[in-house]
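Note that one protein chain of the assembly has been removed; the remaining protein chains are unaltered in position.
Now for subunit A:
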Amino acid sequence: MKTAVVLLPGLNRDRDMIAALTKISGTAPATVWQTDTEIPDVDLIAIPGGFSFGDYLRCGAIAARSPVMRAVAEKAAKGVMVVGVCNGFQILVEAGLLPGALMRNASLKFVCREVKLQVANANTAFTRGYQPNQIIRCPVAHHDGNYFADADTLARIEGEGRVVFRYAEGTNPNGSINDIAGIINDKGNVLGLMPHPENLIEAAHGGNDGRALFEGALGVAA
């Protein structure tokens, strides 16, 4: 299975994502730079975490308007799977590929810890390797992960099962509305989440709870 990783100035989790995708897919991902207007034919495009463009203006706002994101949007419209983690989630939201907004953590503090996630929808290509409502471990590291959507949008995505991950067992680290940690688009091929599943994929990480997400997306057996 072929993958691509989007590179932008200021991202710092790109190498983690590349390592995870290499281990799980068996092949090193293609990398695409912010000015690239074409993305090779791949099965999964990953937008890693970090602080693209220094979080200037709003987190992900400048990156979302970069040429490579227009190419990502074109691929997404064609059904290619896209996953955005942390800053990648913020970029997908700013680009309008996912609804809502990610705001400053309610605590005003950067949080770097492990949380518990409930798989709120196990019926997506990304989460088919999990059991419904399964609780998994996952690290988070962010300052602006406080998901917000207006009441109509929130009712719509909740009603359509598009909330894919929720912070569980009182571990909501950022004040996100309805404990939302990750959402998917209406077609089910674009996922954004604040936690870092790519950092929990093998024993050396102290666990592999995040691995099934990439295995599901890539259709590789566990």
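Criterion: contacts are C-beta pairs under 8 Å (C-beta built on N, C-alpha and C of every residue); 3 or more make two chains touch, one makes a residue touch a chain; residues count from 1.
Everything that follows uses one rule, which is that contacts and distances are computed from a predicted model.
Q: According to UniProt, what is the chain that's been left out of this complex called? Choose from "High-affinity zinc uptake system membrane protein ZnuB", "Phosphoribosylformylglycinamidine synthase subunit PurS", "Fumarate reductase flavoprotein subunit" or "Ring-1,2-phenylacetyl-CoA epoxidase subunit PaaD".
A: "Phosphoribosylformylglycinamidine synthase subunit PurS"
Q: Considering the complete complex, identify which of A:9, A:67 or A:175 is in touch with the unshown chain.
A: A:175
Q: Which of these, A:104, A:156 or A:205, touches the one chain of the complex that we don't see?
A: Selected residue, touching the omitted chain: A:104.
Q: With the missing chain put back, which residues of subunit A would touch it? List them for me.
A: Within subunit A, the residues that touch the unshown chain are 57-58, 61, 65, 94, 99-101, 103-108, 146, 148-150, 175.
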